[in-house]
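After the structure tokens below, expect a handful of questions from me.
In this view, the complex is presented without one of its protein chains, the others remaining in place.
For chain A:
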Amino acid sequence: MRLELSRAVQGCRLGLLTGLGNTGQHSLEVPGCLLYTCCATVPHLTQDTLHTLRDLPSVTQVSVDMYFAVHHMLMVSYAGLHDTVLFCSLHDSANSIPAGHVTNKTVSVWGSGGRIELTAARFMAIQAAIQPDFYQSMADGETWQAGTSRKRVRKAVDRTLAHLDECLVLHQKTQELKQSEIFGVVEGGDILEERLRSARETAKRPVGGFVLDGFHSAAMDQDVRVQLIKATSAELPQEKPRLVLGVGRPDEVISCVEAGVDLFESFFPFQVTERGCALSFNYNIDPDPETAGTSTPTVLEFNGEMPAVKKLNSNGDENMTPYEMNLKDKRYHDDFRPLVEGCSCYCCKKHMRSYVHHLLVTNELLGGVLLMLHNMAHYLGFFKSLREAITSDRLQDFKNRVLHCREGD
């Protein structure tokens, strides 16, 4: 694995992660996202529907808890993933982890039978079975609750470093992991000194990259996150990739990229799907020949209608973001337009809002399938446009476009 950075613009790193996969022939553009899976499959999708998506990320994400659902290494090849690159995380970011189950020597994951306690040895045995191309080391990330004490944060950093050292020893001894890279995990909660300490210490170890933990959306404010990631990033070697866990909203992605993050998970489109919503924010900064030369588009031109955040939907999910539309809303009952005009996903090329609305109202399975296809396509398009904006020095235009649907922008 090699990270080839082509430029750094306003804090954003642009490049290519190469040398991935069995024969090293796969690569992943950075900044970018991994392909989120649940039990080794992209939620709602089979191979046929999945492959209607173009430009799928070459790296698929699985998590340790999945191993306990399917408990066999061959599961990976039967899931149709054998030809892909795998990253293994400890947890599934779409599920919240119950707190209070971390000890000095163990962390816990939840499988179909309940809670499973993992020592570093057991954790590494699982990695040897899954044989991911890269994986995060075992870590204590339980610092996200409000009011976590300094002492607890310090313990999380210490434990995580201890786990890393133990995992590194086992990694060297494990034949099956010869081709795999281990990523160190940076902890530290919302305490700057601890973040710096964790980063510096982790950077001393022979890891292939870094996973930034404890930054997920519920854990801290955007501003705090950005400050801490910037500071952390400065302590990490430039030539090694940085992946942040638990961050998925477009605005949070952008600010993390500006703070020095390279890789993200893609659980966010799945969460949007589960609440019956479709990503609809505009990320296209190419000038429309018809309006070029006129003033910048106003909020009212956003996808041709008012952004969802400005109206109170009776069916609104409290987790709904300004970047999505709630397809369960009655207003879509007879709306024959595609979900997003100009989107080339299967759902938008074939179907209309009215039909998807009907599927959601009648609780039909196809609703989830179509929304997942659209949301993944939209999210991947967002990342692609982000990379193009960085490449062409138009990051500010891009931010204006994506972020302008928020209140006060």
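Assume a contact is a pair of C-beta atoms (placed from the backbone, for glycine too) under 8 Å apart; a residue touches a chain by one contact, two chains touch by 3 or more; residues count from 1.
Heads up, the rule we're going with is that contacts and distances are computed from a predicted model.
Missing chain, UniProt protein name: "Queuine tRNA-ribosyltransferase catalytic subunit 1", from among "Pyruvate dehydrogenase E1 component subunit alpha", "Aminotransferase class I/classII large domain-containing protein", "Auxin-responsive protein" or "Queuine tRNA-ribosyltransferase catalytic subunit 1". When the missing chain is restored to the complex, the residue among A:T41, A:Q127, A:T148 or A:T321 that touches it is A:T41. For the chain left out of this panel, the touching residue among A:S112, A:Q238, A:S344 or A:S392 is A:S112.
From the options A:L3, A:A259, A:V369 or A:L395, the residue with contact to the unseen chain in the full assembly is A:V369. Summarising the interface, chain A meets the missing chain with residues 38-39, 41-49, 52, 69-72, 74-75, 78-80, 112, 333-334, 336, 346, 350-352, 354-355, 357-359, 361-362, 364-366, 368-370.
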